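With one protein chain removed, the remaining protein chains of the complex are shown where they sit.
To keep things simple, chains are lettered A, B and C as they appear, and every chain counts its residues starting from 1.
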Amino acid sequence: MSENSSSLDTFPKVLSRNVSQFGNSPAYREKEYGIWQTWTWSEANDEITNLAKGLIKLGVKEGDHLAVIGRNRPYLYWSLMAAQQVGAVPVPLYQDAVADEMEYILTHCSAKYAIVGDQEQVDKIQEIQEKVKGLKDIVYVDPKGLRKYDKSSLHPFLDISGAGKSDDGELKEELDKRLEKITGETTAVLLYTSGTTGRSKGVVQTHKAIIGASSGANELDRWSSNDHLVCYLPMAWVGDFMISVGQVMVAGACLNCPEGADTVQMDVKEMGPTVFFGPPPLWERLKTEVNIRIEDASAFKKGAFQYFMNHAEKVGRQILEKKSVGIIDRLMYSIGGFVIYGPLKNMLGLTNVRIAYTAGEAISAELFDFYRSLGINLKQLYGQTEASVFLTMQDDSDVRSDTVGKPIRGVELKIAETGEVMYRSIGSFKEYYKNPKATKETKDKDGWVATGDAGYIEETSGQLRIIDRAKDVGKMKDGSMFAPKYVENKLKFFPNILEAVLFGAGQEKCVAFLNIDLSAVGNWAERNNINYASYQELASNEKVMEMMKGHVEEVNQDLAKDPTMSGCQIHRFLILHKELDPDDGEITRTRKVRRSFVAEKYDDLVTALFKGVDEVSTKTEVTYEDGKKGYLEATISLVDTQTYMLKEKSDAA
Amino acid sequence: MSENNSVLMEVKNINLRFGGVVAIQNVSFDIYEGEIRAIIGPNGAGKSSMLNVINGFYHPQEGEVWFNGEKRPSMEPYQIAKTGIARTFQNIALFKGMTTIENVMTGRQLKMNKNFFWQMLRYGPAIEEEVEHRRRCEEIIDFLEINHIRKTPVGALPYGLQKRVELARALAMDPKILLLDEPMAGMNVEEKQDMSRFIIDVNEEFGTTIALIEHDMAVVMDLADRVVVLDYGKLLADGTPTEVQSNQAVIDAYLGVPH
Amino acid sequence: MFYRETGQFKSKYREELAAFPLAEDKVGIAILLVIAYVFIPIFGIPGLSYEFTMGAIMIPVFIFTITTLGLNILLGFAGQISLGTGAFMGVGAYSCYKIMTIFPDLNIIICVILSGLVTAVVGMIFGLPSLKIKGFYLIVATLAAQFFLEWAFIRVAWLYNYNDSGGIEGTNKEMFGLIVSGPQSDALTRYFIVLTLLVLLTWLASNVIRGRIGRSWMMIRDMDIAAELIGVRPLTAKLSAFAFSSFYVGISGALMVFFWLGAAEVESFDVSHSFTYLFMVIIGGLGSITGSYMGAALVWVVPVLIKEIGKTVFGFDAFVMENFSIIFLGVAIVVILIVEPHGLARLWQITKQKLRLWPFPY
Partner (left out) sequence: MEILYAIFIAPFVEMGAYPDLFIQALWDGFVAGTLYGLIALGFVLIFKASGVFNFSQPILVVLAALSLVSFYQMGVPAWISVILVLIMFYALAWLVERLILRQLVNQDGNILFMSTIGLTFIIIGAAQWIFGGVPSAMIVDELGFPNGSLEWPMFGGGVYFEMIDVSAAVIAVIMIVILAVFFSKTKIGRGLRAVADDHQAALSVGISLNQIWVIVWFVAGIVALVTGIFWGARSDVSFALQIIGFKALPVLIIGGFTSIQGAIIGGLIIGLGEKIFEIYWGPLLGSGVEGWFAYVIALVFLLYRPQGLFGDKLIERV
């Protein structure tokens, strides 16, 4: 960043810097009406200012909370910034949250206003409006279907920003007054974590923290105003906020919003972003898709694909990392680039990608190498909401799949005696909103924040390595280490396994629940002439169980190699009769398993696994898409698996 | 439905014959501005023929069509289209050789008028006109949520979507009155719900007057402000859905008969 | 494989409406233009004599591409079949001849364009029956035009200035001090003129087709009743298609006589030629400009090459090779109808699609 970055400690300041430096370059694009509608930084600034003035006119006071709900659209990003400008606190919410969750958050932060995307959100809020006392006005972006609604507390977005536009100076004066009061310590956003336990907590982040963390990250990866990316992850997720607001603003880059949820992939391909962020499941899905589509290609294409992918596996990473590679290999790689890698990246829309990030969970080495060998600079990063995301990142020269990188500028790390990773960062959160107790538990008086993750710093490389959630790392009955997430991730690296939940703390043996991946296994079933009508039917298929057994035993074999982990081998497992679903509270919206909740809900199944019976019948409550509840009954078979001795011994034998 | 009930269209004493076959016999009814008017009746009751009379494809032997408060002189279909009548067809009549967006653009044909010279150069007024109307079509595409199939040749689309593209094409004409010939025929329940929602949205957002033929009584009762019942080419009943539903003649002729 | 579409986004409708929205296609067209304007004039076609290249391949192919474009506009875009193409070319040729006679000082290019306009008017008149009749029936109407015009070319002596031969003949015509047409003109000069006209006419056709008028033709073609109910006036749509199509055919007829053959009689415009042009359109692909190029090239060049190779390499008698090329045309049309009724253009489109999706199959 430029030398005066320290003085740019608030978003309004960053915005005006962008207007003066990059005024005519594109800041926001949205695919609408078939083309990419574009706003330059000056145009975006006008939009934001108008909206801010309009919000003042609407009666938004400093310190008010303003909820923002909807799919990724420029108007909503502007809403976040306009809210900041008027001194209010923007609170982005998950657009697919059920009314119940929404009610909790809106009540908790006593939101007075909401800016929403469309009719669907309006309906949802109006449903709970009676219970959420403080909520005064709703502003909507897309007027479709809302013509006949009662408009007393419902305003079209264009009216609000229109009011700001037609301002005679009075609002401007007020806005300027409020802008002056904003400092680096002012709250920039209130983000609700999708807590894996209990109700979500509101993380209060200041301007300084977010800008600081974003600057550190941008510096490492050399972001510039020429970068652009497509936002498609939920706006309420901290990652999207940090990238689409923090990093984009600090770099003066361009943010592209897709046309709709169905068209993301198409839009990414059209836009060809230079930076791309995707959680591991997305990378997994893309690769699966590639494999499925190649499977149907002609023998010639398949052969070429195999040949060049093997070659890429051999030298691709070295070439990407600028290591020395023989001239023949280099030549073959560039031919491969024309024939396979280039077209493949083109089909995935990743041709122009300079940096690709993955974070949130562990990624398998195989998957990681697949993308890197194609020449896509996929990197890991590690962070959390409380740290404004960025804690450690990987430098281009030192990228690995099993570590998460070194601390970025402004971050200090230490490992507590318990093995928990602790940090002190410029991006550290101010507090949990209305929850001083939790704040105290997490952040000590010296500013060290507990991550809740167990891990260690590799001596050779200085990179951080994460093992598991600190509280999940337990002991088994014989005292050996029980690290469920570590094992679950190994399981989930199989494309056929969507989710896994491991149980075994305080027990003699480990057992597991599995969720099969319906698309991958379904595809496999189709090719093997296995008929199925539903997830449940496929899950209870014997051949599928056989396959899962194979996967589990492979993991066991792998675990047996590591003396500290060999105790976590899975003795028995079952394939769950339903997919873990955020609507049922079993996983969070970011797809993290709520372990204790699951253990409690499926207590009968866990007991059965430990007891050693062969079959168990159960009845489970499920929530349907429309919010109605029902029951699902099933009889599930339990499968025994083979476990292995420590690697050294089996080798000898 | 509008409150003042001003009549937008009225057919008076229509008689239509093909050779010796009587298709419509002395039928009269009116359509209010802004309402959704349903025409129902058993197969062969003359419903489609009625739409064909309204949009000028058939010329009735006797009877008058009043539109916008004026008696309509005898006109060719393309001239009638110009007066602001658009329609969809029972058996989808999309232009199979074109994509979705091209099909919707055909709905703007009437509003475009730049001459051959500019068309050949595709420059200046011609391209400006093209852009202007493209924008309008894109809005309709967005409204009916068919963005993702914008560039798909319509022949490759599933039935339900084809129906929606056809609706988009009709809407692109910015019609005063929209005739829908069995818009939900052959659809499953979910598609029917979607289509009903779109019909209501169109009626509300654009204020378009809609006359539709539909078999599904539940749908008609939900959608329509008023219903005309035809049977063997004759008018059997005319009124609100509730009135029609309780009309004994209708029950005997139509509702009572399971089909 | 060659396509890298990622990042080729459009932020204006104008970009979206461009003739070649993809950068790779633009490059492809540029390469073709360079080949046509630079490579071939300098090097000819490797393996063939320069004179043969120009006189027997390039110039006629370009001229017949214009004819095919014209017929394709009518048949492929507007869906109106015509077996009178040969005679309409005659209209172009004879009217050009008359215009040159009446205005001896008029620039020949203007004469050619005027003769296109005359043909457009004639085409429109013979297109009138299309308002009432469709499909196979229209074939008869256009055959009426064909035979009537053929008759007129013989019986109306005014058309060929009452000369004894009964044919028409070009004289030397100059433009910017260069002899561009007639017995003493240089093949290369004629090549450039014909090529430039072809490029220009292709551009115009692609413009019209993508606009309002082109759409009205396709509406009539795909579903005439729906088109009418949407507000397309059949009279305007059909007659404009006949006129525009005939304009192209007429120009190609004039070019054929005055920039290629040098002289012509009624036989050059008879019904069997109409069939050949129809084949060009069908083999190339109905409703495709690219197809018009491919169809004209294939249908013209392959028989020429068969004859040439048969004569020079195998020493076959010309009559045998003539028949052999007729059989080739027949077989080609049957095969293309069986393999891909939409012609070479569709095959090319499929290939292109595969290249775009490479290495995926879909």
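Heads up, the rule we're going with is that a residue touches a chain if its C-beta (ideal position, glycine included) is under 8 Å from a C-beta of that chain, and two chains touch if they have at least 3 such contacts.
Model, not experiment: these values are computed from the prediction.
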item: Contact residue for the chain not shown (choose from C:251, C:282 or C:296); value: C:282
item: Touch with the omitted chain, as defined above, among C:20, C:39, C:103 or C:137; value: C:137
item: Residue, one of C:125, C:178 or C:326, that touches the chain absent here; value: C:326
item: Subunit C residues touching the omitted chain (full complex); value: 129, 132-133, 135-137, 139-141, 143-144, 147-148, 150-151, 154-156, 225-226, 229, 271, 275, 278-279, 282, 319-320, 322-334, 337-338, 341
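Keep in mind that, in the parts below, only the chains that are shown with their structure count from here on.
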item: Of A-C and B-C, whichever chain pair has more C-beta contact pairs; value: B-C
item: Subunit A and subunit B: spacing of chain centres that average the CA atoms, whole Å; value: 47
item: Subunit A-subunit C separation of Cα centroids, rounded to whole Å; value: 58
item: Length of the line joining the C-alpha centres of subunit B and subunit C, rounded to whole Å; value: 41
item: Per-residue multi-chain contacts in subunit C, two or more chains; value: 13, 16
item: Two or more partner chains touched - positions in subunit B; value: 134-135
item: Residue numbers on subunit C that touch subunit B, as the complex places them; value: 13-14, 16-17, 204, 207-208, 210-216, 218-219, 221-223, 225-234, 240, 244, 287
item: Residue ranges of subunit B in contact with subunit A within the complex; value: 101, 134-135, 138-139, 141-143, 147-148, 150, 201, 204-205
item: Subunit A residues within the subunit B interface of the complex; value: 32-35, 144-145, 147-148, 259-260, 262-263, 266
